[in-house]
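Read the structure below first, then the notes.
One protein chain omitted, others in place.
Coming up: subunit A.
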Amino acid sequence: MESIPAISVSGLSKSFGSLKALSEVSFSVARGEIFAYLGPNGAGKTTTIRIMAGLLDRDAGEVSICGRDVAEDPIFVKERIGVVPEESNLYPELTCRRNLEYLGELYGLARGVRTRKAAELLRFFDLVDRATTPFGALSKGLKRRLTIAAALIHNPEVVFMDEPTSGLDVPSARALRELIRVINRQGVTVFLTTHNLQEAEALSQRVLILIQGRVAALGTPSEIRQRVQRLYLLSVTFSPEIEAARLLGACPAILQASSQNGAWRLEVAEVHAALEQVVAFARGEGVRISEINTLTASLEDAFMSFVKRGGPKAEALP
């Protein structure tokens, strides 16, 4: 049983009219893993979740959750998954407790079990004080918490989280990330989509980058970062400040330059040549280099590199 992956997707394709939303997407997620599914808007992330959750039919490919095909055995699959949609969508007129208990009923939990489980979840998500508050009256952060709690009412083996921290303030998002870690430590497989790449890097064991419905990269965050190691980053601060056009004109080794608070972030093809050109430029312009550092490519840098390429030119890592 343990050897059966929590999620197995093979050759998944889906089109909406002439728009190809997913094309030959394949990946698998091991039990107990946190798996981040990344991509720019419109890449096909939510479409993938909707297909895996049994909300949408696929055109081609295979999708199995806990060893069963979602199209052939949707009830088996739905009993084992919890879904946290992008928009918190519980019943606004029902109280927090009633929302959890009602969903427990829909998942077939006996009265005693669902009452106990609802109480446990309210405690775990620090919502005991709000147990009798209607869901519609909660703040955005609390709504998000209850929506995640609702996805856990039936002890699912796999939880799909679509942008779980989207729109939350920093403390709420941080608290929620910690909750996701705790849920995962309890053995729940987490399939996460997020636009927050730092969040993906901090939470997930493996990452898939989806561009235009195709898998652009798949691996651990460090493996994916290594894929773009040929892209070097320099951070340089000039005093006084200089003009971008002059810098780029004088240093052909610089591929891209952006400035924030006086510090230039330079993407370069070759460090040695770039450093020589930057120093020569500073000398020629009569400006001082007050600070210079080499940077490590982050997951965000890797992600942007794939997005700029506009498609899956790289192959998935083993």
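The rule is simple: contacts are C-beta pairs under 8 Å (C-beta built on N, C-alpha and C of every residue); 3 or more make two chains touch, one makes a residue touch a chain; residues count from 1.
Here is the rule we go by: contacts and distances are computed from a predicted model.
When the listed names "ABC transporter ATP-binding protein", "Transport permease protein", "Solute:sodium symporter small subunit" or "Cell division protein FtsX" are checked against UniProt, the chain not shown comes out as "Transport permease protein". Across A:87, A:243, A:270 or A:291, the single residue that touches the chain missing here is A:87. Screening A:53, A:211 or A:254 for touch with the missing chain picks out A:53.
When the omitted chain is restored, the residue from A:22, A:38, A:66 or A:109 that touches it is A:109. Touch with the hidden chain on the side of subunit A covers residues 50, 53-56, 74-76, 78-79, 83, 85, 87, 89-94, 102-103, 105-110.
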